[in-house]
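Note that this complex is displayed minus one protein chain, with the remaining chains in position.
For clarity, chains are labelled A, B and C in written order, and residue numbers in each chain start from 1.
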Amino acid sequence: MADHKAHGDGEHHIVPKRIYFIVFAALIVLTWVTAWISTVDLGAMNTVAALSIATFKASLVVLFFMHVFYGTRLTKLIVAAGVFWLILLLFITMIDIWTRTWMGVPGR
Amino acid sequence: MITATVPVRTEVNYLNNEHGLKSWLLTGDHKRIAVMYLIVVTVFFFLGGLYAAGIRLELTTPQGDLFDSNTYNKVFTMHGILMIFFFLIPSIPATLGNFLIPLMVGAKDLAFPKINLLSLYIYAVGALFTLFALISGGVDTGWTFYTPFSSSYSNGYVLAVGLGIFINGFSSILTGLNFIVTIHRMRAPGLTWFRLPLFVWGHYATSMIMILGTPVIAVTLFLLVLERGFHIGFFDPAYGGDPVLFQHMFWFYSHPAVYIMILPSMGVISEVISTFSSKKPFGYTFIAFSSVAIAVFGFLVWGHHMFVASQSTYAGLVFSILSYIVAIPSAIKVFNWTATMYNGRVRMNTPMLYAVGFIGLFTIGGLTGLFLASMGLDVHLTDTYFVVAHFHYVMVGGAILGYLAGIHFWWPKMFGVMYPEAPSKVSAWLVFLGFNLTFFPQFILGYMGMPRRYHVYPPEFQVLNVLSSAGASILGIGFLLPAIYLTWSLKYGKPAGPNPWGATTLEWTTSSPPPPDNFAVTPIVTREAYDYSDQEVKDIG
Amino acid sequence: MEPRSFQLLPDAASSIAVQVDSLYAFFVAVSAFFSLLVAFLIIFFAVKYRYRQGFIPAGINEDGHSVGGMVLEIVWSVIPLGISMIMFAWGASIYFTEARPPADATEIFVTGKQWMWKVQHMEGAREINELHVPVNRNIRLTMTSEDAIHDFSVPAFRTKADVLPGRYTTEWFRPIKVGAYHLFCAEYCGTKHSAMGGTVYVLSEADYADWLAKGSGEGSIAEQGQALFNQLGCGNCHPNAINNYNGRAPNLAGIYHTKVVLKDGSVTRVDEAYIRESVMYPQAKLVAGYDDIMPTFQGLVSEEGMIKLIEYVKSLSPRVGSASSAPPQPVTSSATEQKTGRPAVPAGKR
Partner (left out) sequence: MDSHGSVAVRHHFASAEQQKDAATIGMWTFLVTEVMFFGGLFLAYFVYRQAYPAAFAAASNKTDVLIGAFNTTVLICSSLTMALAVHYASIGKKNLLVLFLILTLLLGGAFLGVKTIEYHDKWVHHEIPGAHYECDGCADAVHTSLFFSLYFGMTGLHASHMIVGFVILVMLIFQAKKGKFTPEWYTPIEMFGLYWHFVDVVWIFLFPLLYLIDRTKSGGLF
C-alpha cells in the first residue's frame, strides 16, 4: 500500500481513561452554561455564543471520543472535508438569502 | 504496466466458477454484481428511451394528438427520471467502475463486497417504488420536482417516486463509499497514486460527489415527502416556506450530479484514446487533477440553474463566474485528449470511434453550457429547447457515447469474446449522425424561444421538430444495434484473449474473463499505467 | 396572431434583444472556432498518424511533462479562461441592464395562475392572456402567482422571469417594434403549462391610448385599492393622511420606500414585499412601538386585491424614484374627483 507507513491506527492508540472523564465533565458543564447564557440578553451575540459553545463541544466529542485527535491524516482530511462541504452548502446558499434586497428590485 | 506474473489462461472464471441463480443473487464478486447492474441499467435505458420515442412522436405535430397534456407531462417526467436516476448516474460507475476498479488497482475485490451487493438491492428497491408509480399512473412534476407544484398541486405519484429516488440515492452513496475506500486502501504494492489509470481518477472524483452531494438530494426529497404527504411545511409559501430554497437544495446535488454522469465517461475516454493511439495520455497529471478539480468546483456553481428563479443578482454573479471556472478543467481534458492522438499510432476501432465522437459532441455540449452560464443569455435561453439540446449533447453525446466506448472497449475483458466489427462501426455512425440530427435543431428551436416541457407549440416550430424526431428514430436504431450484436457475441463471438487491443493497464494482464479472484497472484507494480514501449501494436481493424 | 413561416432567428422586438443577439453571435463564433478546431485536429491526427505496419512516429514515448507540454497546458488553460471571463462580464453586464428597470418605467401588474395570465394596468384596464404595451416606452412588470411557479417569457423581447407565489418579481423591457409576439409560460406548472400563453401586442402610442381608453370602468388600481382598503376596514387602525398618528397602527401616508425600525431593532425598507407580508403575516415584522393587534388577512385578499392595496399605499407617498403612469396625486377621500380626468398617457412622459 502506497502510503501506509503513517498509520498509527493499526496499533490502536489507547486513550487514557482520564481524558474521557475530563471531556465528559467539560461537555456537561458547557451544556448547562449554554442553557444559562441563553437567558442573558446579549443581543445578536446570543446566537454566536450558542453556536460557539456547540461547536466547541462537538469538537471535543469528535477529537477525543471519536479519536480523531489520535487518528491518521486521512481521517482528519475526511472530517475536514465533511465540515468544509457543510459550510459550502450553508454559506453559498446564504449569499443568495443575504443579498436578495440589495438591488432594491423585487425578485432581483 | 508489467506485473510479476505472466497470466495463464485459466479455465475457471468468474462466470463459470459457480452456477445457479443463487450464486448470482448472493454473490459478493464485484464482477458479477457489475454484470447484474449492466442488465438492469440497460433495461432502464430502453424504458427511458421508449418514453423518449413517445416525446418525439408527439412533437412531430404542433397540436397534442398522441397524448393528452397530462400524459405528455408524465411521459417527459418519467423519461427524465428514469434516464437520470436509474440509468445514467449508476451506468458507468456501477457497471464498468464496479467491474474494473478492483482489477485496475490489482485487488481481489472492492473493500466491502457485501455493501456492494447491498447497493444493488437498494437500487432495486428504489426502482420498484418508481416502477410502481409509473404503472399506477406516473408522475408529472418534471424530473426537477419544483415546489410548490410538486408538493401541493401535482396530481401524480410524487410520494412513491420521491421515495424511490430517495432510496436509490443510498445505492449511489454506498457505491461511492466503496470506491473511495478501495482506491485508498486496496491498491496493489507499488501502485502509487500517479500510477493509477485515469479511469480510476475519474471514479475517485465521481465518488467524492456521490458521498458529498447525494445525501442532500435525499434529505430534500424527504422534506418534499413530508410536505406533500403530511402537510408539514418546508417550501410552499402557503406554509410560510421559500420555494427557492428547494431549488437551492435540489441543485446543490443535481448540478454536481451532472459531473457524476460525465466524469466516469471522461475516465473511459482517457483509457480508450491512449490505448488506440498507443501512447501515454498527454498531460496525465493534468487530466487526473482536472477530474478532482471538476468534482470540487462543481459544487460551487449550482445557482446557474436559477438565474431567473428570483435568486439574488449578486448570488447569480458568483454562480456565473464560478461556472466559467469549472469549465476550464473540461477544456484541459479535451485538449489533452486531442494532443494524445498527435504522434501516436491511431487505430479507429469501434471504441475509438465512440471516443472521438464523444470529444466532438461533448465539446459542443460543453460550449453551449457556457451560453447558459452567461446570465444575460440564460435569461433568454433558460427553460427553452436550447437547454434541452445542451444537456442531451453532454449526456447522450457525452456520457452515453463514453459509456458505449467503454462497453465496446471492455466487452472482451468482461465476457472473453469479441463482437463483430462491422455492425458495431455501423451503429457508432448511426448514433453519431442520428444524434446530431435529433438535437442540433433543438439549439435553433431554443434560441427561437420554444419553451421546454411543451406539449403543444406554435406551428412555426414544426419543421425543426420533425427533423428532430426523424433523427431520434435513427438514433433509436443506433442504440438498438449494440444490444443485439453484443448479446449475439456472448454465444457466437470469437474468443478475445487477455489483451486484444494492446492496452497497458492492470486489468489486461489477467485472463478474459478474469478469474474469480481477479489475479492468479497479487500483481506488484513497478511502472506507470501507460507504458507502450514493449507493447506490440497490432491492427485488429 | 397569424402563424409565421419558418424562420431561424426570433424577432428582435425590444431594446435588449439587439444586445442579447450580439452576445449570442459572439458565443456562436467562439464555439464554432473551438468545435471546428477540435474536430479538425482529431480528423487530421486520425489520418496522419493512422496505424501502419512497422511505422513508429518519432518521439512517441515523449511524455507530457516535457517543457513543451507544460507550456501547452498553460496556453490552453489560460486562453479559454481569458475568453470565458469576457463571456462572463459581457453576460453579466447585460443581465444588470435586464434586472434594473429604468426609473421612468410604466408599471403593469401580472398575476399568474394555473393556467392563465391576468394583467392589471395602472389605469384600471385588465386583460387575460394578453398584454398591450406602447412601443418605445419602458415597461416594468411586477408579478406574482396564485399557485405554482410560472414564468413570464416573451422570446421576442429576450426576457423572462419566474413568477412565484408569495412574493413579487420584476421584469422590464422596452418594445421597439410594433407587432404581436408570443407570450409563453416558461416554468413548468402542470397540466396545461404549454397552453398558458398568449400574445403581447406592441401598439403605437395612439393605438395604445385608444386601447387604454376602453379601460375597465373601475377606476385606477390605486382607486380600486382604496375601495378595498375601506371595505376591509384597514382605515379603522391605519391613518392614511399625513401627520396623523393614532398609536394603534403605523400611518401609511408617505411610508412607501421609507425605512422603518422593527420591534427587534432591525431596520427594513417598506417595499412591495414588506407591505404584502404585513397584510398576510402582520406579526412577522412588527414596527417598533406598536402592539401585535392586527389580524392576518390571509385568505381574505386575493393576489390581485393585494396588488391594488399595495398600489393604494404607494399612492399615499409622493413619487419616489418611479414616475409610474398613474398620476402621482395621493388618492384621498377626494380622489373620486380625479377619476374622470385621468390622462390616457401620463403627463411628463414624453
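The rule is short, and it goes like this: contacts are C-beta pairs under 8 Å (C-beta built on N, C-alpha and C of every residue); 3 or more make two chains touch, one makes a residue touch a chain.
All values derive from a computational prediction rather than experimental measurement.
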Using the contact definition given at the top, list the shown chains touched by the missing chain. A, B, C
Which of these, B:Leu117, B:Val161 or B:Leu223, touches the one chain of the complex that we don't see? B:Leu223
Touching the hidden chain, out of B:Ile33, B:Leu88, B:Ala111 or B:Ile407, is B:Ala111
Among C:Ser22, C:Ser204, C:Asn230 or C:Gln283, residue touching the chain not depicted: C:Gln283
Go through chain A and note every residue touching the omitted chain. 1, 7, 9-10, 12, 14-15, 17, 20-21, 24, 27-28, 31-32, 34-36, 38-41, 46-47, 50-51, 53-54, 57-58, 61-62, 64-66, 71, 74-75, 78-79, 81-83, 85-86, 89-90, 93-94, 97-98
Contacts of chain B with the absent chain, listed as residue ranges: 107-109, 111-115, 173, 177-178, 180-181, 184-186, 211-216, 218-220, 222-223, 226, 230-234, 239-242, 245, 248-249, 517, 522
Can you list where chain C touches the absent chain? 263-264, 281-286, 292, 296, 298
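In this section, only the chains that are shown with their structure count from here on.
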Please work out the Cα centroid separation of chain B and chain C, and write it as a whole number of Å. 36
So, in whole Å, the Cα centroid of chain A is separated from that of chain C by 41
Residue ranges of chain B touching at least 2 other chains are 244, 310, 313
Find every residue in chain C that makes contact with two or more other chains and list them. 99, 161-162, 164, 167, 169
In the complex formed with chain B, which residues of chain C make contact? 3-10, 19-20, 23-24, 27, 30-31, 34-35, 38-39, 41-42, 45-46, 49-53, 55-65, 69, 72-73, 76-77, 80-81, 84-85, 87-88, 90-99, 114, 147-149, 151, 153, 155-156, 158-162, 164-167, 169, 182, 184-195, 281
Complex contacts: residues of chain B adjacent to chain C: 64, 69-70, 73, 140-142, 144, 146, 148-149, 152-155, 236-238, 240, 243-244, 277-286, 307-310, 313, 316-317, 320-321, 324-325, 327-328, 331-332, 334-336, 338-339, 341-348, 356, 359-360, 363-364, 367-368, 370-371, 373-380, 382-384, 444, 447-449, 451-460, 463, 532-533, 537, 539, 541
Across the complex, what residues on chain C touch chain A? 99-101, 142-143, 161-162, 164, 167-170, 269, 271-273
